[in-house]
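Missing here: one protein chain of the complex. Every other protein chain is in place.
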Amino acid sequence: MLFLIASGLTLIFGVSRIVNFAHGSLYMLGAFFTYALVPLIAPGTVGGFFASVLLAGLGVAAIGLIFEVIALRRVYGAPELMQLIITVALVLIIRDVVRWIWGPNSLSVPMPDAFMGALLIGDNYFPIFPFVIFGAGLAVMLVMVGVIRFTRAGILLRAGTDDRGMAALLGVNEKLIFSSVFAVGALLAGIAGGLAAPYGDVNYLLDTTVIVTAFIVVVIGGLGNLYGAFAAAMLVGITKALGILYFPRLSMVLIFLIMAAVLLARSLGRQGGPSR
Amino acid sequence: MKEHSLLSVRGVRKTFGQFVALNNVDFDLPAGEKHALIGPNGAGKSTFIACIAGQLPGVEGTVLFKGEEVTAAAPVDLARRGIGRTFQISRAFLDMSAMENMTSAFVIANGAWASLRRSVLANAEDSARSMLETVGLGDHAGSRVADLSLGDRKRLEFGMALANDPDLLLLDEPTAGMSIKERHHLMDLVAARIDETGKTLLFVEHDIDVVLKIATRVTVMVRGAVLAAGTPAEIAENEEVQAVYLGGHH
Partner (left out) sequence: MNVLPKMTPLRWGIAGALIVLLELVNRLAGVGMSLVLTEMLILALFASSLNLLMSYGHMVSFGHAAYFGLGAYGFTLAVARFDVPVELAVFIGPIVAGLGGLVFGALCVRLTEIYFAMLTLACAQITFTVLFQWYDFTGGDTGITGFMNPRFGLTEQNFMTLVLVVLVLCLFAMAWIVKSPLGLSIRSVGQDRWRAEALGLAPRRVQLTVFVIASVFAGIAGTLFAVFQGSAFPDYAGLGFTLDALIMVVLGGLNSFWGGLVGAVILVQLEHWVLMVTSHWELMLGLAVLVLVLVLPQGVVSVAGRLSNMLGLGRKK
């Protein structure tokens, strides 16, 4: 689940070096779109739910793409701060529009009936739905790894990440890559938002909660590192769960401490100046 | 030997992954020398300078400066001990004027970086103004460094490196990218300052004419090791050196 959000963010950063503050907002949009779509497409069924989520994701991807083309594309050469501020502007816009359309109150998305039950493992019952989300996350991860490993698009992507100048020399269309990566990142965020929608409240404050957590995962995993993001998502998820179990008040603090420790530990390996 | 050397290097080794950039280099630099480091590209000259200047992690061997071990010392510490340096790529503060750059160097040299007093600033500005004159930038005091020519920048940096009156000056390819005329202009200036102050100079240089004109001693490096050392005349005669230069470069 966390991985879905974080992977999109880390992908965008890895390729275009943009810290996308609006990623949480895209996630939120995914949730709201799903909320709107679920009653329309075969309500209550598993298929209807997944179709809604997928459609919502595509909608979010379209919005991300429009935003990239109109605004972000013009500032790739600009200082990082400008790019950041532009994504912050998107955060504000999306938040206000969402509140405008859906109101300030929390909404809830009905869970498909098939996922309502619980599994008996050992002596305890576990609700099914988290497993569904986990499975979906894993599936997306596998698809992405497959794409990156084995397709031409993936090769271009890796070229772009490793050395932008080189990729440009090889005749790779940078603009196309940046746009599509941003759209894919948005798609992942949208799907994540949709999947998680039945899980908790859907409201216009989701964006900040999500973006902070996503940043943590991405930073712990290493900016731009997809596999790192996966491992970090597991780590953060587990820490959060355990933290809530044993010392609920400090669970978030604990996660931030992990992040700080990881950052500092990594900095020790990067000491020393430029070689010339 | 040690007592006479300002800088004494023993068995310095530095690797980047599989690549051995420096392989057990021994090197002695007596005070008062103007010592040139030459060699083909990739010989490890800049790496060697960076090792002495404390800019690289994981350097093996020992570096003694004024008889004290400084192998793992930080650049700040080295600067305070009396090592000044310039960089291969110009690294002045681009968005500040030449005057501000130089003043900053003197503020730091005076140990007054955290001062809030205007008088401290005024003192540093006086020193800076005369140093700018010395390096021939008196007319450019108010220019942004980003607007200065490469030659002017290099002279500015040289002046900044002199601000804390270093005993050893490390210049890494000070004339890279300059015209022949600018080259001689800068290095004449450097040589004159060194002779005047009686300090020590170690510089990396590709232009053999400049080396023969300025240096009192020359060390030739090839593939991370010292090939030969001697006076400029000895080096010019050395057949091994000729072989490397003629064979390796032409």
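We just call them A and B in the order they show up, numbering each chain from 1.
Here, a residue touches a chain if its C-beta (ideal position, glycine included) is under 8 Å from a C-beta of that chain, and two chains touch if they have at least 3 such contacts.
Predicted model, so just to flag it, every value in this text is computed and none were measured.
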(message) Using the document's definition of touch, tell me which of A:66, A:142 or A:263 contacts the absent chain.
(response) A:263
(request) Can you work out which residue in B:144, B:184 or B:217 touches the chain that's missing from view? (result) B:144
(message) For a quick check of understanding: of B:124, B:190 or B:241, which residue touches the chain that isn't displayed?
(response) B:124
(request) Could you please point out the subunit A residues that touch the chain left off the display? (result) 19, 21, 71, 74-75, 78, 80-82, 84-86, 88-93, 95-97, 100, 208, 212, 215-216, 219, 223, 249-250, 252-253, 256-257, 259-260, 263-264, 266-267, 273-274
(message) Give me the subunit B residues in contact with the hidden chain, please.
(response) 53, 55, 74-76, 79-80, 84-85, 87, 91-96, 100, 103-105, 107-109, 112-118, 120-121, 124, 144, 160-161, 163-164
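Note that in this section only the chains that are shown with their structure count from here on.
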(request) List the centre-to-centre spacing of subunit A and subunit B in whole Å, with centres computed as mean CA coordinates. (result) 49
